[in-house]
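Some chains have been omitted; the remaining ones sit where they do in the full complex.
Here the chain labels run A and B in written order, and each chain numbers its own residues starting at 1.
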Amino acid sequence: MSFLFGGKPQLSSAEKIDAALTEVEMVSDMFNRLSQSCLKKCIPADYREGDLNKGESVCLDRCVAKFFEVNVKVSEKMQGEAAMRQGGAAGAGGMFGM
Amino acid sequence: MDSLNPAEQRELSSRMEKKQMKEFMTMYSKLVQRCFDDCVNDFTTKSLISREEGCVMRCVDKYLKGSERLGSRFQEQNAAMQAGQLPGR
């Protein structure tokens, strides 16, 4: 996400640190949401054993991949719309890359 | 509120800006999560299937429009409430 902050010249120390922390926060917010969704979708609430079984493990792996894909799609869509509103061309690549 | 001096105003705007930036980020990640939760439930494949992708696109569309509508109504109600309950302000 450094593009969000990289463009501005001459940031003060406090601003640079805030920007770095905001970036970390955003990645961690995304990870927390992904975890919440994927654990719920892939792990049945009966807990018959403490280990992850094969099915659960595969489900978690695919869940992460699909969550990233959704993130990219949503980001592209929102950038496309933002660009349309400004009358400019849609930028390639994910603005909201995690 | 009305008694902030210019330096205080500047400090307030700068902190408001940071807050809005964060709000936007949270709104964005909530949107991703919500559309993922509602549209993606098949983990026999590793990539989004076309039904899921279409669902996500419509979900985003609908939520953005819905949120915009809620925002307008909220502001109207808020303005009406302030006017009605705090006359003379």
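A few remarks follow.
Keep in mind that, in the parts below, contacts are C-beta pairs under 8 Å (C-beta built on N, C-alpha and C of every residue); 3 or more make two chains touch, one makes a residue touch a chain.
Predicted model, so just to flag it, every value in this text is computed and none were measured.
Counting every chain in the structure file, the complete assembly comes out as A x3, B x3.
Here is the rule we use: only the chains that are shown with their structure count from here on.
Rounded to whole angstrom units, the spacing between the C-alpha centres of chain A and chain B is 17. Interface of chain B with chain A (complex): residues 18, 21-22, 25-26, 28-33, 35-37, 39-41, 43, 45-48, 52-53, 56-57, 60, 64. Listing the residues of chain A that touch chain B in their complex gives 18, 22, 25-26, 29-30, 33-34, 36-37, 41-42, 58-59, 61-63, 65-67, 69-71, 73-74, 77-78, 81, 96.
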